[in-house]
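Take a look at the structure set out below.
A single protein chain has been omitted; all remaining protein chains appear in their positions.
Presenting chain A:
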């Protein structure tokens, strides 16, 4: 079966002073899918994420995105190629209002903003689109509130709105549900499903019911290596996965 692969990592390895955080990982993400990266604590999921988005430089291995070798690129360039990540702890700009947060991303459409002599009034052209994005994540009424004053769940929603403002072809979500209340989890799950319509999503997530409900394909990491791959039904029955999880977390 011919697969349309948007992102692939080959032999990805990251060594921290003799400790192999990520060890020879091969990963293939199919275009248009929701791909989950799971595994017990310390399995190397976040390191893997940081490698793929170039926030860390791999010790060995190559990363190919849209048939382009991006192994030596800078993290800001990755975003410019259409691959945008979120962070484990919510990443908003706390002193800017919600609408300004989204506008920072929309502002990228102007290219670089080195024009320090111009009034910020030129940015009002993005207000309509920013308001629309806030509406999408249910934050309309908080448009003028400073992001730092929003509740945790709303910060995460704002972060997603900001990310979507870039219209990324591929999204990498690092534990989008971490620390969320149950009702927020439901809302964000729906949001993720909705935004996955014409893009690819790779996410790290601990909440297995969310993973089961959302993902098309799962890669299980343990001790920096790929332990198992497949859809949720096959992975959850894999005795090695069960052992890794029971041994590590559900003891």
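A few comments on the model shown:
Operating definition for what follows: a residue touches a chain if its C-beta (ideal position, glycine included) is under 8 Å from a C-beta of that chain, and two chains touch if they have at least 3 such contacts; residues count from 1.
Following the convention adopted for this analysis, contacts and distances are computed from a predicted model.
The chain that is not shown carries the UniProt protein name "Inner-membrane translocator", picked from "Inner-membrane translocator", "L-serine deaminase", "Potassium-transporting ATPase potassium-binding subunit" or "Putative cytochrome c oxidase polypeptide 4".
Of the listed positions A:25, A:63 or A:79, the one in contact with the omitted chain in the full complex is A:79. Contact with the chain not shown here comes from a single listed residue; of A:28, A:60, A:108 or A:187, that residue is A:108.
Only one residue in the set A:166, A:212 or A:242 touches the chain that does not appear here, and it is A:166.
Listed by residue number, the positions of chain A touching the unshown chain are 53, 55, 74-77, 79-80, 84-87, 91-97, 99-100, 103-105, 107-108, 110, 112-124, 127, 141-146, 149-152, 154, 162, 166.
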